[in-house]
Structures are given as C-alpha cells and as structure tokens.
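Structure incoming, see below.
Note that this complex is displayed minus one protein chain, with the remaining chains in position.
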C-alpha cells in the first residue's frame, strides 16, 4: 500500500494552497507520510510544516499526487517514470487529458485509491538523443512529444528521416512532431495527426505545415528508431524540444535520434475514469443518441 | 518449397496474356505445377492447357502469384487468407501498394522466391459482422477497409460507435471508415487519416467529411471490438462495404461489428522490397538530400 | 412597407403551430395580410383561417417569414429569390446559419423589421445546368451548393473541370462541391473547405476525399463558368444535387455547367444580427479575452 505519498502542486499558482492543505491533512490523518514536491513546498509554506520539503524524493515515495493541469502532470510524470512511482492527477476545475480527477471528488477518489480500488495504466515515453560525430549533446524524455520546430522565424526546416536505418522521406516544413499516443491529443492533433489510443504501441510522426502537400502523418511501430537530420544551409534554423520544454538549437550536423524510452509513466485511475468520456469532454464529441 | 503455384490475372484485362504465358511456361520448365485462377483461366484459354482450370483451388496451392493491380491483389489475397497461402503481386507497369514486383523483373524475382530468398510479411484483416436482433445478416473480411457510406445521396449518416462496449462518440457524416494499416494508404488517407505502418496492430476509425469539425480520426488497438449503430429516421441511408465490394444497405436496426480477423494475408517480399520506397513512389514523397 | 407577408413553417413539424399562431395573430392585429405557405397551411389548419391557403403566392407577398431550421430556410429562400421577396428566419430553439432570430425574440424582432429597422443582405446563388449534346436535361438553383456526389457506393467519380473554357484539373474523388459563400459553412466545410464571408463574390470548388492528396479546395471568381464532365467507364456513378435535393444521375456524356445565378436571396437582418457572432456560436469559436 501507499505509505509515503509525494504531493506536487501547479507551479506558482496560489489557488492550489487550499486543496493542498485539505489533501495533506486528509492523508496525514490516515497515518500516511506526506512529502511536498520541492517547488511546491518552497511556495506554499504558510500552514504546511517545513519538514516536508525535500529536493529529490522520488525514490522515497510510493505514489505521486499532482494538483494542477496537464502541464504540471507532464512535468512530474516524466520525473516519476525513472523510479516507477505511480501518479494520479487532480485538476483545478478544468478536466485535463491527464488530470482526470475533479477537485470536488478529490478526497473520495484518493480514498478509493488508498483502498486499492484502482488500476495502473502504463503510458509509453520517448527519448531523444542528439549527437554530433558520436559526441552526445543532449538527452531528454517526453511523455507527449519530441518537437523539431522553427527557431528562426523566417525559414522552413529542411529535414529528412530514416526509420531503422531505412530512408523514409525528406521534407520542408515548420517542423516535425514525434508523438506518443499520450501526445497524439496534444500538439500532434493541432498539426493534423490522428488520435492514438493509449493502449497501442506506436510513435506518430506528424509534419507541421509541410511545404509539400502529400507529406502526411505516419504512425510507426513503438520499437522503431527514428533518425532525423537537418539540411538547411544556415545553422540554428531548427530547435528540438521535449514536452514543450526549451531544448537546444541545431547547427545542422547533429543526428537526432528518437526511440521509445525504457521508462514509462504509471497512471493511476479509479473506476470513474473512462478514456473515451474524457476525449468526448475535451474534444466536444457527440453524446449518445437515444 | 513451392511445388504447386496458383496464378491469378487481372479480371478482363487482355494485356495479362503475355506475362501470364511467360510466367506459367517459366514455372513449368522448373517442374512446378501451375494452376490458373478460375476467372483467369476462363478468359485466357488460347495457349494455355484447359486442365489447369479449377474453381476452388486455394487449399491445393503453396503460393499465389497475382498479375494485376492492387484491386486484383485485394480480391485474391482475401481468399488466400483462409488457407494461409502466401501471395506475391506483379504489377502491370504501375507500382501498386501491394503489387510491388515490376513486370520487367518478374522472372528474376520469382526465381529468387523459389530459391528461398524471401520474407513473409503478415498483414492483418478485418471482419465485419452485421446482425439484427441476434440474427446474422452479413459477414465479410477486408484487407483494406470496412466502409459505412452513404447510400441515399442526399442524406448524412447519423451513427455512433462503441469500443469494447464503451460508448465513444456519435456523429453525422458521409460515412466512417474502419481501416487496417494496409488500408490506411487507401480510402482512409483520402478522408484525412494518418498512414499506419503495416507492422503495427491497430484499427483506424476515420470519419468521412464529418459535420462536426472535431470528429477526428482515431486509431484503436487491433484487438478492439467496434460496434456501430445507425440512427437515421429513414432506412437505407447507409451501406456497408468491405474492400470496395458491394455489401448491404442498413435499415437502421442492425448492429455492425468490426473486429480483427482470425485470418491474415501473408505477403511474400524479396529483398528488393522496401515499404518506405514504395510509399515515396506512390505518394510523391521527397527523395534523399545529399 | 410590408403589407402582405407570407409565413412558412418547417415541413411536418407540429411544434411550429404555437409560434405560427402567435405570429399570424400579431401581424393581423397590425392590419397586415398574412398568407401561409402551401405546405404549412395544409398541415396547420386547426385554428388558422382556410382562406390564407394559396399555392403560388410568391409574387403577392412583400416579405417572407420562415419559422424553422436552415433546411426550411434554404427551401423557401430559393423560391423567393425569383420574385425578389426579402426573407427572414426564426429558429425553433437552435440558432441556424440562416435562421438567426430566436423564437423568444420573434415578435420584437418582427416589429423592428416592420418599423423599418433592418438591413437587406444579398446572398448569391448558383445555377446548375445539365445538358447532353446541347439538349437541356436539368436546371436547378442553390443557395448553399451544387454537389456532384457518388451514386454507386463502390466507385470513385472520375471528373474534370474547365473554368471559363480553360482546363483546370482532373481528379478521382467521392465528389466535388461547388459552394457559394453561404454554403461554405455547410457541406464544403465538412469536406475541408475554407469559410467564405458572405460579402465576397466567389464560387468555392471543394473536392470530397480526393484520391490524389494535392487536390485542394480552390476559390474562383463569382462570374466564372465551371464545366464539369464525368469520365467513369460505367454510367450512373455520379449524381448531381442542389442544396441537398435529389437531382439526377449522370450517364457520363453530360456537361454540367455551374454559374452564379441571376437571382439572389435577400436576407433581412435586424441590428441584433452579427455574422461573426453567429459563426462563433455555430462553430464553437473562442470568445473575447479580457
């Protein structure tokens, strides 16, 4: 069972103070040790004991609870993945793709989880490795997507991609998104990609505003190795980011390799969770007809 | 090894006679027994012995060779799937998604296959079952797609779909496509779906011209059970077809169930085959930059 | 001013009876002669005097009021266009693209119109003329669109188009839509067309699920003459309809000509009308940020 729980609040958002206090008191009343995430603890100190503050606590907790939006959830989930800590998200009023528990149901849902009434859903992640002549320059993991996007506003990116060593295509575009099924409902969807059920093991490659109209999204096996190279004549046209975090600019002589991560995120869901209900609510899909 | 080979030509196309004769003589010169597909034999009788003619020969052959386009290939592959006969396609001048051997390379490629230099690629198929109050009305398999499309030209189809018993969405549209990865480059692509690598185990659901703009393609696990129901007030608005074959009209009180088929198509490829090269050629994708 | 007003209700919808009675009594109390549309009068006879019933009354009225949805509005507007009778739409609870007056505001809005507080917005229409060897086979007008769509469910339409005598393109697709700006938010939008402000004088040509990915919507000058021909080998693959009405099947040797109609629809708007507000409400567009 969950004896030590880490609680993480949305960064620099004062509205989390009340639910955070409610939650921690509730957990402690049940004899559970609560530790606050580092930034959360640094911000929210008024009524919460200082001893909870710990910088790297991921190995020490059995469960992570996030109070915030999908952005906070993405951030914490990436860090939990390494130590295989399961994670559950409580939204602040607006249903998220990842934060499916409403604040009003928080205590009841958490109690259900503490009582063992939950399932773990594993979500694949992607790793991006950037190297130049074999020297490693950058490495990051992403739960949503790796994006190679425009850094120089006035230029298209000329890129090409190999999959498992086989040349696939070259294109000029605003960028290219490599998305997990989790990320298929994020930026990849805006760029015209299809939604991927989280139960499938795939990597979606979605070109962004491709110059050539027939460069369409392609979905690849989850165990594929994607190598992307940049072919602009001038450097610093392209930028690589993971889950929207600032990454690095590319000179053009790097190799950008994207593969499925060895780590995965373990989402905790109670029985109130339903993937398709969430999609309908988030995307405005039609309701059942009588 | 392949001792008995079935040869199938494009239906009602006189241009197949020459390559068909070349191929059968070549195979027979190597001691292989050749059997012509029923319609092929019925049409092409001039120089080819009548004894080859057999109606249902699928259990009796070790390999099927198709000379024609993707349409012929789809048709024959569906029938081979049941008896697990591997199949290879020779195109008539225009590269197909499924008929990857050029006519000019036919004998060399077939010799390579006879010498054992080939791989088998398994392609999943879909089954559609249509029932009313438990009575089975229709069953068909498809290598590309099951399409629920408009029969009455002036009306949109009101449909809704459940996946594994869970309600997903309702929509009004020209139709909905349930596609295999093989079919993802056919009608589903025209309707805005993403390309699915044949190595992944998924079913793509692609609404056709949906009235509500946010009904986007969704890709589901290959083992999902999709139940589609029609909710128009008038009957015969919708029609179900498999791989473009005429199917049946729906009254509206049927249940249309789509699942992965137990059978699969076994495509034979020589080392000259490369999925991504084929995509580039078919879709006009960019070539490698120096 | 408006001395004689025609009132048209949604076909076979009993819920219009109450607002219809309210409206006609209100108008008559102001000394206005009210005439009911033919089908409306035939259905709703209980409390409404029989003398109002007249079959072809379009020349005899100064204003048409429609109570119903966009479908009813399209139908009546097309008929009013010839006699240049202005028209206003009252919706039955759900805002329409064309029926912008809410039922709850009906009497106040109609009073504003009677008081002269309104503007007339002219909406272009399209004519479709179908001929074979110079013989005219069919002619219809449309406020939304002319659609050449699939009649035979299993086949793509092979079509080509000339504009002002110049060859534009050939394509294989589910069909092609020729839309007015009014129709740009209807079927053309579902098929991937752009929204056209009604103040511009254009004809949008939108291919439906084109087989070749680069066949994109193109918007042409309003005075263009579009000639479409069908090139399937078998007849009756294509069907032409206007505003969703059943039209005729094409054998393949016809010429289908689409031009801007000499007639136009005159929509009456009060000052409460705002095109962009209507779009936001209908399409779910974002509201203003503070």
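When the chains are written out, they are named A, B and C in that same order, and each has its own residue count from 1.
We take it that a contact is a pair of C-beta atoms (placed from the backbone, for glycine too) under 8 Å apart; a residue touches a chain by one contact, two chains touch by 3 or more.
Since this is a predicted model, take the numbers as computed values, not measurements.
Visitor: Check the options B:35, B:172 or B:216 and report the residue that touches the missing chain.
Guide: B:216
Visitor: Out of C:31, C:93, C:134 or C:286, which touches the unshown chain?
Guide: Result: among the candidates, C:286 touches the missing chain.
Visitor: Considering the entire assembly, which residues of subunit C contact the chain that has been omitted?
Guide: 158, 160, 163, 166-171, 189, 192-197, 199-202, 204, 206, 212, 214-222, 224, 231, 274, 276, 279-280, 283-289
Visitor: Which parts of subunit A are in contact with the chain that was left out?
Guide: Given the touch definition above, subunit A has residues 149-151, 153-154, 173-174, 187, 189-192, 208-211, 213-214, 239, 241, 244-246, 283-284 touching the missing chain.
Following the convention adopted for this analysis, only the chains that are shown with their structure count from here on.
Visitor: Could you list which residues of subunit B touch at least two other chains?
Guide: 189, 192, 214, 283-284
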